[in-house]
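To start, the structure itself, in structure tokens.
Chains shown are a subset, placed as in the full complex.
Labels A and B are assigned to the chains in the order they are written; within every chain, residues are numbered from 1.
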Amino acid sequence: MSTTDAALDLHPDRYFDSDPAIRRAARDIHDASSCLPLICPHGHVDPWLLASDAPFPEPTALLITPDHYVFRMLASQGVSMESMGVPTVDGTDVERDPRRIWQLFAEHFHLFLGTPTGAWLHHTLHELFGVRTPLAGSSAQRIYDQIAECLASPEFLPRALFERFRIEVLATTDGAADGLEPHRRINDSDWTGRVVPTFRPDALFRVASAAWPTALAALEQRQGSSIPTFAAFLDALVARRSYFASLGATATDHAVVTPLTRRLDVRVLDRIFADARAGRASAEDQSAFEAHMLIEMARMSTEDGLVMQLHAGSLRDHHAGILARFGMDKGADIPVVTEFTRNLQALLSEFGHDPRLTLILFTLDESTYARELAPLAGHYPAVRLGPPWWFHDSIEGMRRFREQTTETAGVFNTAGFNDDTRAFCSIPARHDLARRMDANFLGGLVARHVIGMSDAMMLGGELAYGLARRTYRFDRVPVVAA
Amino acid sequence: MSTTDAALDLHPDRYFDSDPAIRRAARDIHDASSCLPLICPHGHVDPWLLASDAPFPEPTALLITPDHYVFRMLASQGVSMESMGVPTVDGTDVERDPRRIWQLFAEHFHLFLGTPTGAWLHHTLHELFGVRTPLAGSSAQRIYDQIAECLASPEFLPRALFERFRIEVLATTDGAADGLEPHRRINDSDWTGRVVPTFRPDALFRVASAAWPTALAALEQRQGSSIPTFAAFLDALVARRSYFASLGATATDHAVVTPLTRRLDVRVLDRIFADARAGRASAEDQSAFEAHMLIEMARMSTEDGLVMQLHAGSLRDHHAGILARFGMDKGADIPVVTEFTRNLQALLSEFGHDPRLTLILFTLDESTYARELAPLAGHYPAVRLGPPWWFHDSIEGMRRFREQTTETAGVFNTAGFNDDTRAFCSIPARHDLARRMDANFLGGLVARHVIGMSDAMMLGGELAYGLARRTYRFDRVPVVAA
């Protein structure tokens, strides 16, 4: 990335260590893996994008307004979210001129120096839109025009990009009660792109939340019947999982602050569920309920084969004012200390050695990599380690992940890369960075004579493609729609 | 540093990575930033040093006896603090012969191999005193003579060194009730050196401490009136802050074990204050009071513009016997796990988005860098990250800080360097090391093609000078004395 240098340049050895022995090995390993298709087993791309295949809007609405990685950084330096055009919950007016927002963004582009967001934007500008001038205040409008022109052409339609990006499969993330209309449309269309849903039932487990009645009502409507008891609730979840699988889903996803797992007595569950329906469930009830439901999800996974993903440790909406004014996912989620060893013991004691379960763990607390996660993955057949998540989906974050997990868990207990993005256009940039950092890690092992080059080449392919494909079971025969 | 090598050498590429591509870039970046003046926005230099401008005492009293970084290391290897001349609280006799102490120090100089204290001492001996022989038992007395001779000359008077070091501004740290006599004298003198106080009211917030009545009495005496109520207490703090600002202060400083922030009801505050005056405040009262006062300090900062510094996580005086015999600050402060995400939520919910507040966070718990601090700084406009503190003010500590914060917070949410030292003569050595490590970090980004060279040069200047100057508001028009 360059904000003041003469030309926007994308170096062929970018991100590799500069030591010649490492770089040479990394380059060879990367050359071999860079041609492999992209597996995108976890992310937040809107499936309607590919269902409708409508042209992307102009550059600001594509790259800035919806991306909290971008506007949170400007906000942290005093650029208001209103001036960045982030829409308000109550519809209060915010900046609407995309060119003014783009200009503001360009003038602050130096804030991203040394960040992964900077690297992804740089890659996207250079590779996708052919930009060759560094983004800055003086070049902002010219670059805006250049991107806008691209977006108007048929090669920049979503499905065309999906193919250009060589995406083999893309998983979206969808609420448990979602009808998956866009997925049905894609399945029913002539287009052969593989876009699959992921079952995310979090909202249904937050029984003390004001939004829970709505979430349950949506599930009842989708099922076409009332869900009066906990037993009926479990039945509905099984049915929904089955529906998701019928549209190609291979995985579920679960987000919790604390990854506590603990079985509850069925009478307690009945009581909590009844209290929740009456709007009386407490925060303690919810914690206990979530802890139990994670075990239920593992049990259902052993039966329907859906891979279970667990994202733990993000304290959402740290600033109440931001939540009230702009809503969720606005860059105000802050990680907290996370404990896995004791919290997961109940679930793993039941299902950790069950060959039917795959449980992929994600953390924002890197101190758990070597201390807890790698030892768990190095013991339990069910456990795999998800790639460095969110803030750690970065050059140094990936380095720390590999350095702190490989020696205990090995490479084969990790789940490959996922881009976890809602920014469709950034997908190639993210995979490029990840593949380079994995190649660089392996190149370092080769240069230090820890492993040989042919093993490194094999592992490079696994990290870029094989592990994600197999861990998420995309290699198994797809479930046929009912 | 060298204890057994033939000559004391200060390599021009010291601390830089040896990889030629990184070193080359680091050297260029450092060459450009090394000529910038020093900003010293936080430290513990005795202001009387510069107010009186008296000659420094002999080498041992300058470099060893007052520096707990030095004598704690010898103590940890069984060299008694008495034999190092550390004065006792009760006046029990300790070693008084500075040459014997110096000899003991020199014979144990190998203990500092690979430590920042070793690097600073090495730099100070070589650059300030022109020593060219490695310090060891055999050379100890000769080097003592050489330093003593230097100290006797006018070029080694404190103000002369201040100018030789090219210090643009030096902030001291001063109790809230302090009269700031030395700062007044400096202001009133012909000397143009900028030496400013920093407002540190910790002692007044420790309402359960045996020393609190004395601290309050000192404040009352300074104010010239009784402080019977919590409201009067707040008024007195506002007045003192204003007085500090009138002498050039731009910042406050707050040290806590746990950075809890939480508002108390005014009746609870009145009750705690009354109990404290009666000597009846409990440890719980104190925790609650400190948590509330941090929010009050943030509020006052929004009004008077003083930058707020928070140093959290040091458990002071771990060994009761050392405290009783030698007093505070004797190398017996040990860090503890520190939590910021939840603890700071109350303060940040009120003032985190207030453009008038700057809150600089310091930690001794590096696991919070990537997990909590960088995400907080990458969201809240008020938050900046202080440089690696205390034990982490070191080569590897700085590397970890940049590697673990930059990708999420960027460079511009960090506060530049501060030397945090009471050892005036070590100031250039500390800035030299910091500037080199920052240049090396940036050089690594250049060598890996993450950023371009001209951006790296710009960032190098920011890290060496610009960020500290602006974050601590030394660039704003100084407040005129009332």
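Convention: a contact is a pair of C-beta atoms (placed from the backbone, for glycine too) under 8 Å apart; a residue touches a chain by one contact, two chains touch by 3 or more.
In this text, all values refer to a predicted model and were calculated from it rather than measured experimentally.
Depicted are 2 of the identical subunits; the complete assembly encoded in this structure file consists of 3 such copies.
In this section, only the chains that are shown with their structure count from here on.
Here the CA centre of chain A is 40 Å from the CA centre of chain B. On the chain A side of its complex with chain B, the touching residues are 1-5, 9, 11, 13-19, 72-73, 75-78, 110-116, 119, 315, 318-322, 331-337, 364-367, 391-392, 394-397. Remark: chain B residues 19, 21-22, 339, 341-342, 345, 348-349, 352-353, 355, 367, 370-372, 374-381, 383, 403-404, 406-413, 444-445, 447-455, 458-459 touch chain A in the complex.
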